[in-house]
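A single protein chain has been omitted; all remaining protein chains appear in their positions.
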């Protein structure tokens, strides 16, 4: 049923609540023989870690990941890999009021509708903290991809934050890691974004964000039509991230505005005997299968619902109330969604690489 | 693995190629005791059927569905329901040239990359004809929903076709079935769309489309966080439809532009003891679980790649060629995607209704 | 959920009732490029077909299988293969009495308990006729195995029928196809079995059977511990066949009687650089993974419940009745279970071959 599991052959089950003893990911299906240690995973977790700058929640979690199984002498054995992150910053506080109230825009009310009870501490299972486990699992996927698809590069970046949008004409791949928003833009633009977000925070408000994740040098032929299509699985992967409300492949929603002459990526023969395309409206996927072009996924994250501005709501007993969410919350959760989106991309591509091997005989199609 | 299967408990496996002897859907997990006959399914297939007007392909398929198993005396028995649609309009023609050429924007090249061979007749498995099986399966889901969620109403409509977009201030639910585009607008606007599409066709071109599907009176509490979320499954369902490039829930991609104060749907207690919301930015889903509001999904369909304007491409041997796709093709496949989107919505909601029962004890949360 | 589906990557969904219009199997995950036509499947169906001699039901079904999808020009394309067998011998008769009565030893009462209704015609879905679809699917698996594991040979035979048991000292592999019981014994023994079964039939009785299926020259390394073990999947495969009540691997239940010194198969290095074993108590599987020895599975089939001797039972309304099952029934369904067991073995081994590719990197362990 896979209700807390993602993937076909590379299967990630995340578990844990925001303020329980620990959370983590059970990773099944990593190939044997992959070099893997905790430091490699920690690298990606540190990228997602809160409290790094004033734009993300000030919760100070070291987010230290431990590998409890599935490796021997620093190499994967093919058995399940258990990744555990202990929750060390569980502030003891009184949750009795929060437990009685539904915060607008949160999953409080729907978890209550569904389960009849919920863990109110920090949002419980519905907390964005669950994505730490995804990032850890994504680190395992990246480690496996190192040998299975050595040329592959996966990178995420913000393309929009409220009124701020990137200028694609000034796209700078190398700038992405040099600013706190992971935008592919120079420092002046990053400064403008910083100023904008500062304003949002001062207004006790929050703002949405749009993230693009690209896989460069991805193999062609990945995807299992028609319900395990590569784009289908990417859409599911991204939509399963907290607060995501939309997913696009290539042109995305704008495809509805295009004409056929504009949209079709024409095909040529490249010098290396591989097909090349005149453009990439398709986002690297045709018929649910990768073309060998860049795989381009975009998703939108809604503004953080936890804001300091009062919102009207009700209590469990149906009585009206007002909610002001105090505490440590990101004014734009979209920022920290960047490494999460990368992790999901890594998991999906590894999964489909393995799946492709399982579906095929030795050879696949050759062109030219 | 579910590579040609969709769903958790209500599982739909589609099979068949565009020009093979038949295609269909194996539907497993329909509850027993549901009244079902071929006429009920035919109703929905007729809505999707090509050749109904000049805006859809002129292929004349009666698309007659047969129920081969799973019912007895007009009632489902709980066993797999096999739905078969015979392909009666398989024009015998020479596919040798098509088999050697990759049509830009089609899955020809990726199926070849993946499998090393493909069925070239009418696109084989990658043809939009596969969606007929989805519509038939959706008919089964609708039949089951009649008793399990009697108030539920699922309706799709176009919201955009190239430059034409609906006016939400003039939204007319009752007009949807009265025009060939299923737009919620009056006849003058439908006429304008018709004229626009006529122009596209004359220019030997095609155009994309945007479809919105709404489930009204859907139960709250549906969705299985965190990887079987209702929105995750809806995103996968819609993205798995041919030519879909983007999926949105509620505000969708526009959420990236909003501030927290704008986006949060405030909560009140309704007169009937159920919560009501001041707005529905969330599209009826919070934390992956339905709120009881309208469930709103939108998706974009790219313009038909099969156009009469020549496009540059290559052959299997790598030599350059030009492709003009003659034959019967919709200038806007988005139109026929409307009943397909409805069918997927019906399948997902039924699946989650059953899943919810399987996950729960007797009672769920009460408010007030 | 896979409730009517079997397999991980090679997935077989059977559908259909004994007396509906048709039954069949949806086969997903067959690799592309496999030579496959209806004649190849018919070969195995003819082996299972009833009415061939007086020891099997006299129902005269041609059991003609059609391939409706998944092949092009006689070769698999990697898309779902739909196999359909039309039910041509649906005798029109009055099922109203059968529909009201529970036949002892049949699934009548449990289908009623579970579903609240059932298809009473010939046992509906619970009929042994469902196994025809398995045999057809097994034929697809065999076709794929021809190239993936060319040396592999799968063979089933009876080892017991009531009081008759084979003499393992006179085991004759080549005799299996030369007698109606598929016993590995000479014609005199086959004649004795024939005489024994004739006596059972005259007494208006039936008898159980034990079947052994062996895969010779199976690759080592197949199996996905710890819940997708090769023996786990074989046990499930065999137990899912109608009327099966026990499954054994290698020593099977007798392992409970053995001491460690007796049971351990000692290991040596063979001349071809592959390990050889002093014995095969393990049945070719250690820790859920194949050793490269013969894979040996045994299962027991209960005596046909449909007998001409009256048995006491009740009606749906709870009133007592007596049941005599007239009609065409095998005195020993175990005989026809032989090709079914072979088919399940073929499906499981192909599935695990594909799975192994999906789990692994390029190389696996070498010894010596």
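Think of it as A, B and C in the order they're written, each chain with its own count starting at 1.
What we mean here is this: contacts are C-beta pairs under 8 Å (C-beta built on N, C-alpha and C of every residue); 3 or more make two chains touch, one makes a residue touch a chain.
Worth saying up front: this structure is predicted, and the values here are computed from it rather than measured.
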Chains in view that touch the one left out, judged over the entire complex: A, B, C
Hidden-chain contact residue, picked from the options B:88, B:147 or B:195: B:147
Residues of chain C in contact with the chain not shown: 1-6, 8-9, 14, 102, 104-107, 109-117, 125-126, 130, 160-163, 200, 205-210, 220-229, 231-236, 238-240, 242, 245-269, 273, 275, 278, 281-283, 285-292, 298, 300-307, 309, 311-314, 316-320, 334, 355-356, 359-360, 363-368
Touch list for chain A against the chain that is not drawn: 1, 3-5, 8-9, 11, 13-17, 20-24, 26, 28-29, 32-33, 66, 68-70, 72, 75, 77-82, 84, 114-121, 124-125
Where the missing chain touches chain B, by residue: 1, 9, 29, 31-34, 78-79, 147-148, 225, 354-355, 357-361
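We take it that only the chains that are shown with their structure count from here on.
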Same-residue or different-residue interface between chain A and chain B, half as cut-off: same
Separation of mean Cα positions, chain C and chain A [Å, integer]: 45
Chain B and chain C, separation of their C-alpha mean positions in angstrom: 38
Distance from chain B to chain A - Cα centre to Cα centre, in angstrom: 26
For chain C, residues contacting two or more additional chains: 1, 9, 29, 32-33, 78-79
